[in-house]
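I'd like to ask you about the structure that follows.
A single protein chain has been removed from this complex, and every other one stays in its place.
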Amino acid sequence: MSTVVLLTLTGLGLAALYFLVASGLALVFGLADVLNFAHGLFLSVGAYGTWWASGNLPGAGASGWGFVLAVIFGVVCGTVVAALVELVLIRPLYSRTIEQVLVTVGLSLAGVALLQASWGADPRTYPRPQWTQELTEVAGARVPNDRFLLIGAAVIVLAGLLAFLKFTRIGLVIRAGVEDRSMVTALGIDVRRAFTLVFAIGGAAAALAGALGGVYAGSISPTGGSSLLIFGFIVVVIGGMGSVVGAAYAAVAVGLLQQFVNYTSPGLGDICVVALLAIVLLIRPQGITGKVATS
Amino acid sequence: MMTDTAVTPGGTSTPAKRRWHPARFGPLVVLAVLIALPYWSIEIPGVFDTAINKPGTLQLLALCLVFGALATGYDLLFGRTGLLSFGHALYFAAGVYGTDVLITKAGYPLWQAVLFAVVGTATIAAALGAVALRTNGIAFAMVTLAFAQVGAITIGRDPGGVTGGEEGLPMDTAKVPDALVGVTNTVNLYWLAVGVAVITVLVVHAIADAPAGRVLAAIRDDERRVGVLGLDPYRYKLFAFTVAGGLAGLAGAMYALLIGGATPHVAVSDQTLTLLVMVVLGGPGTRWGPLIGGMLFTYLDYRLVSFGRSDAVDSLPGVLSGPLSQPLFVLGTVFILAVYFFPGGLAGLRTRLGPLARWIPDRR
């Protein structure tokens, strides 16, 4: 029983990471049709930004409020990079989808190389606040606190995103744009302005995933973003390509499946996740929800 | 787009002109030069570290040819059928590991191992393609990426001690013909690599020139219209996917021989991304672009490492010398610029360089 609880909470923690990566991917893909390979870079920027800040930024540190400040710094870095990428590299290629994907591919290669040039290819030890390493007893299971940190962050981001999409004007434009972009422009709305915002939001969520993923893993490396990114893609496809809520469901399914199967046989869980993807696609090529941002 | 056959008002092409076009013979001349290369001992300072017929340089050239061939096969999907697969590394890795494992672990003779590896890779491609091709566009890209990820994970986990995990699997050279083992025999591997490139180019060009190739091109341009004509795009796409998989397996087998084993990095997703870079730099859907793009990329990837270690770069301030010592930083940046400024790749340059255009073969 306690193993089941531990596995469930760890699986949900993993799901939280996947969701943070996938929510931005889903919005960017849903609205702008861009399959964003540079998303893993935003994640790495968040991780390295936090790591750097915890050692160098005045007031920031490896524990307590200092760490919170470091994470904020990392998230801001990821957000700024994502917004810049959209403004400088993606926007000039508006509606040329393949070229946009190619540019993000080039960016992901160059970006990882740049991180390597700056901080080396080897993993760096990541600051882990003491509290995250302590155990909390839940139904007989002793669960490391970082699981709760991840789950809490993802729930807050999910709630915040949904509220943003539901209650703001730009959220309305995004939801409509995910459904039918050209019709939004035909109502006199400059939908490209929403693109930058969606990139920035996605970059922030990915950077948060990077910052918290470092706590979970204990170390970060320049290529760390790309494997999380692949599972992020899988979650986006299963969740219906463009749906935030779909991404949340899919993240939970993928995280739990992976964790439980990997417990019985290491490595098999990852393969089961891809099998799940294949099955979902065979049954419903559109994923589990249609292309509606909040369904 | 210009054509290399002049079209008279009546609509028939003039074969006389075609016969004398340099593009017809250019490739043969280049092939002859490639075959003869090991007999020359010229030094080209700045381009190669050693004389051209020294093992180090031949090894590099062979590597370039392998990736040129791999990119050519990949372009059958990307440039000629319009399929954006992000999982091609899987089939390359299947060729590399298939050959290596069959030789080293199962004790097969080389030729049999290569044959089985290539056929096996094509079979895997057919099976996975059958699933992935039920989706389109971006979903297809993600699904192929996910499948390839399974390959990378499997190789990394070392199931049954077969793949050697993170360490990789050095090839048991005792079971490889002596003529292909050892530094002194690099030249034979080089010729073999030329052969692999030739086979790949012949297969891809044969398909492109056949009726099936025109269907693939039509799928790329507008899939719905192919459906309207009563042809099933799915079957043609699966055919292209399977052939491209088999060709990647062949290139993988050659790579395993050349490197003398297998390492897990051949399976990672970046491998496919670099393939895409090669094809786009060379010119997707062109006759020779992907081959040239693949060779050039591999060459630069290798040379930029030594360029990055050179004094010229070291003497630059840290902000510059750091990134410049990373080949992928330079190549990624070049790639982004190319997407903006040279959408047709190297092969597209000819339209900009008017007079030179005649000397570069035509886009199909």
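Descriptive notes on the structure:
First chain written, first letter: the chains are A and B, and each begins at residue 1.
Simple rule for what comes next: contacts are C-beta pairs under 8 Å (C-beta built on N, C-alpha and C of every residue); 3 or more make two chains touch, one makes a residue touch a chain.
We adopt the following convention: contacts and distances are computed from a predicted model.
Entry comment: the absent subunit's protein name, as recorded by UniProt, is "ABC transporter ATP-binding protein", drawn from "L-lactate dehydrogenase complex protein LldG", "Putative heterodisulfide reductase, C subunit, HdrC", "ABC transporter ATP-binding protein" or "Ferritin". Shown as candidates are A:57, A:138, A:172 or A:278; the residue that touches the absent chain is A:172.
Contact with the undisplayed chain is limited, among A:75, A:143 or A:189, to A:189. Interface residues of chain B with the unshown chain, by the touch rule above, are 221-222, 225.
Panel shows chain A; residues 95-96, 169, 172-173, 175-176, 179-180, 182-191, 292-295 of it touch the chain omitted from the view.
One rule holds in what follows: only the chains that are shown with their structure count from here on.
A straight line joining the Cα centres of chain A and chain B is 32 Å long. Here chain B touches chain A in the complex through residues 84, 131, 134-135, 138-139, 141-143, 145-147, 149-150, 153-154, 157, 159, 268-270, 273-274, 276-277, 280, 322-323, 325-329, 331-333, 335-336, 339-340, 343, going by the rule given at the top. Note for the complex: chain A touches chain B at residues 29, 33, 35, 37, 89, 92-93, 97-99, 101-103, 105-114, 116-118, 223, 226-227, 230, 233-234, 236-237, 241, 266-267, 270-271, 274, 277-278, 281-282, 285.
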